[in-house]
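And then chain A:
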Amino acid sequence: MKLTKSFNRSLWVFHLNTGSCNGCEIEIVATITPRYDPERFGMKLVGSPKHADVLLVTGPVTKKMAQKVRRVYEQVPDPKLVMCIGTCGQSGGVFYDSYNLDGPIDQVLPVDVYVPGCPPRPEAIIFGVVKALEKLERLEAAQ
Partner candidate 1 sequence: MTLADFIVTNAPALLVAIPLFAAFTSPAVGKISTAARNLWVMGAMLLTAAVAFILAFRVFSTGTVIYVFGAAATTLAVPLDSGGIPIRIIFTVDAMSAFMEIICAIVGTSVLLYSLSSESKNTSLEGYYALFLLMITGVFGMVSTGDFFNFFVFLEILSLASAGLIAYRIDGGLAVEAALKYFVLSTLGAILVLFAIGIYYGQYNALNIAMIAQRMQFTMLDKIALVLLIAALAMKCGAVPMHFWTPDAYSMAPSSVTAFLVVASQASLYGLFRILFTFYNVTLNCVTVGWIIIILGILSMVVGVTMAIPQKDVKRLIAYCAISQTGYMLLGVGVGLAVLGNAALSNAFGFVAMEGGIFHIFNDAVFKGLLFLTAGAIFYRIGTCDLNKMGGLGHNMKYTMIFFIIGALATAGIPPFNGFASKLMIYESVYLFNPILAIIAMVVSILTLAVFVKVFHSIFMGPQLPEYADVKEAPLPMLIGMGILAAIVILFGLFPQLVVNGLVAPAAHALTNQGGYISSVLGGA
Partner candidate 2 sequence: MDLLSPVQTGYGVWAPLAWLIAFVVVTIVVYLIWNMGESSYKKGTDQVRPYLSGNAEPEKGAVHIRASNLYWGYLQALKGYYDTMVPMHTGILTDYIVWFVAVTALLLVIVGGLS
């Protein structure tokens, strides 16, 4: 992944719900409220994957969503990051024994950062972003 200069200034975030119970959504929204205010660091929620750098994926990927998730992932311009929010994406969480799921997110997308928790607290999400930035710096150094 070739890192452009604009990457270390501000990461625009696009939220993608693949069948989650909306708990993580509320936590993501809580994260971008003035109390935690990631906008100071340039983290902004954007409306279309075409403007995004980071893809925030929540929920276990249901069968019907799998193909759409791949298409949205491809529509995010390079370089990009994928963050899986909540345990559903990692191990199915409360939907662990469902018949209608296409497995955790890393079966569908290459995931960079996992933020466990059902739902993860805003501090956990921001810590996840910090982990993502560290990973970017490692990548940039390696480049």
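The rule is simple: contacts are C-beta pairs under 8 Å (C-beta built on N, C-alpha and C of every residue); 3 or more make two chains touch, one makes a residue touch a chain; residues count from 1.
On how the list was made: all candidates are chains of the complex that A comes from, given by their letters.
It should be emphasised that the depicted structure is a prediction, and the values quoted were computed from it without experimental measurement.
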Only one candidate among 1 or 2 touches chain A in this complex, and it is number 2
Given the complex, residues on chain A that touch candidate 2 span 2, 4, 48-50, 65, 67-69, 71-72, 74-75, 77-78
